[in-house]
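Note sheet for the following structure.
Omission of a single protein chain aside, the complex is shown with its protein chains in their original locations.
By letter and in written order, the chains are A and B; residue numbering begins at 1 in each of them.
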Amino acid sequence: MTAILSLRDVSVKLGGSTGFLRKSIAPVQAVRGVSLDLHEGEILSLVGESGCGKTTLGRTILGLQRESAGEIFLDGKPVGDLPPEAARGARRAIQYVHQDAGAALDPWWSIGRTLAEGLLIHGMRDRAERRKRVDAMLSAVGLEPAWGRRYPHEFSGGQLRRVALARILLLQPRILILDEPTSGLDMSVQATVLNLLLDLRKQFSLTYLFISHDLSVVERLSDRVAIMYLGRIVETAPARQLFAAPAHPYTRTLLAAAPRLTGRRASDHGSVRGDPPSPALVAPGCAFADRCPIAEASCRDEVPALRPVAPAHDVACRRVPVEQIASLRARRRA
Amino acid sequence: MMKLLSVQGLKVSIRTDEGIAQVLDDVGLDLERGRILGVVGESGCGKSTLIRAIMGILPRAATVEQGEIWFEGENLLVFSEAELARGVRSSRIGFIPQDPLLALNPVFKIGSQLLEIMRWHAPHDQSQGSGRGAERRKRHVARLVGLLKRLQVPDPETALERYPHQFSGGQRQRLLIAAALACSPQLLIADEPTTALDVTTQHQILLLLRELVGEFGVSLLFVTHDFGVVAELCDDLCVIYAGQTVEAGTVRSILDAPAHPYTRALLACHPDRATSFRGIPGSVPSPLAPPPGCRFAPRCGDARAVCTEGAPPQARSTSGAEVRCVQFA
Partner (left out) sequence: MRPILRKLSRDLPAMLGLAIVVFVLLLAIFGPLIAPYPEDAASSHLTRRLRPPSADYLFGTDNLGRDIFSRVILGARGALSIALTVVTVAMLIGVPLGLVAGFRRGWLSETIMRVTDVVLAIPQLVLALALAQLMSPSLETAMLALSLTYWPFFTRIVYAETRRLSASMFVDALRGVGAGTGRIVFLHILPNSISPVIVRATIGLGFTILVAAVLGFLGMGATPPAPDWGLTIAESRVYLPKAWWYVTFPGLAILITVMGFNLLGDGLRDLVDPRIRRSR
């Protein structure tokens, strides 16, 4: 499979502003040395809790956030190290769907005008042509073309998500970064949105980078999953593999904690200690060590690198190859 | 086992700019002592109005048209505002709101906010005869520190001197639980308390709530839209659609064998059960123009003519749950 998007050792530092008449804020390392491949047509989910850097990584891939180190390749061509406006120009094929779809729309513009604006920005001068495209896209996402005249506050949450999707699909992207597309939605609406996303992927030949913390959705929807903790990717695997045999201790904690409809009870397993960490204070070595149930002293020596423990299954943990690889093999054989 | 809380036939309407909204139309639920009841429904089903009705904090434009709310044998709807404020809220029914950031006053220290609740509502302390403010305060502080320790808030002794923004989201939620438990209520009402939390933090809070129910002898009414949370935490379940209770029973019985068409459709939407992603056709009716009879009838695949004629009858499903559907009558 071809990788249409590649990240090599990307790091992102946030804050750290100084300047005349301004307070200096200490910089925070939000993303640390992330390497990632996104293959054409797949759905890759980026999973993690607050402070893990998944949103920052998404915005960096998009180009609105500039990386402080590392390389980014789109279709094999380098598109990294650019300021936001230039980056957006070079990475037009990547578009972003916000978590709060309604907030991503100008409340004083009708949605039809908002949708047409993207086309206008990218050079479509003919108003009639814009109108035609907008109407067609509204239908494609399941909305009435006549509703183009309405304003964002007249729509429900689920409908606004469709509007947001229509807006970026008009720009003919190839990669969509979806930031928590189902959060805040009722379950029945969620199902409709997910269905729509799958249809659109097929219809427009899209690739999805799915940022989410909803493990039920991630399991059902994704081809591959990458788990992030404190700015690093700690495990990547095909979805089925990850959920059947999670290797990294953090992944196992996460899977144990997520409420599922499988008949188990919350009290069946103990919870992890403490709160999700803040990227402002990071201990040396493995960032999960202070909460990890199987950590040793040596875990603090150096940051564990992502190493394959199975085909297409990488884990960043010193303890895993020793303990779990054998049981993983055993489980897969069984 | 006497029912701690029993809502029966509750009908609430609210005056709005666009007319009268029949927000609740025949809602009922039962909560036994020592158990956790999950109230599940999608947005607009009336969950918040139900909670407000129980706590007696309905907006002024709301009218309770019918129904009773029995709490420990007394009908809360006949209580005056003064009786509810002094004798029920916080002291007998504790409330854990959804967003800790919004529920705590940012300019006051945690200690003063929590102590204020205790000062207002501690009748059992007054009965011990000690009227001295300072001694009573010391007792309250000791109790609070003990609670915070039990709830695993780091550094409980100094925590009371800190401000809300100095705590993480999960810690703030624990503070709110402490506030709710401070006066030893019999019932805790939690309104989506874990929605804003991370997955692992949510798990910690759910475990904590389960332990508290056992240790402190409180019963918990847990409102949520997340079936996964209900499945893992709750003992009993009540499903509400458009202001009507459609199904109520134990979590096991309903999740294993959902009876009401809405419950079945909703569970079928959950990613853990869905064979393919498909929502429920149609949309939730507006309370301004509710359909007659069973409000789910317009979207129900099994609807018959009689469904729109009158209120759906109370019946029992094969698994023993209460169902309001003519199919089971």
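Just so we're on the same page, contacts are C-beta pairs under 8 Å (C-beta built on N, C-alpha and C of every residue); 3 or more make two chains touch, one makes a residue touch a chain.
What you see is a predicted model; the values in this text were computed from it and never measured.
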Which of A:104, A:239 or A:306 contacts the chain that the document leaves out: A:104
Identified contact with the non-displayed chain, of A:15, A:89 or A:308: A:89
Residue among A:117, A:135, A:199 or A:290 touching the omitted chain: A:117
Interface with the unshown chain - residue positions in chain A: 19-22, 62, 64, 84-85, 88-89, 92, 95-96, 98, 100, 102-109, 117-118, 121-122, 153, 164, 167-168, 171
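Going forward, only the chains that are shown with their structure count from here on.
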Chain A and chain B: spacing of chain centres that average the CA atoms, whole Å: 33
Chain B - residues contacting chain A, complex: 42-43, 168-171, 198-204, 206-207, 210, 225-229, 231-233, 255, 265-267, 269-274, 276-280, 283
Interfacial residue positions of chain A with respect to chain B in the complex: 49-50, 156, 186-192, 194-195, 198, 213-217, 219-221, 253-254, 256-267, 270-272, 275-276
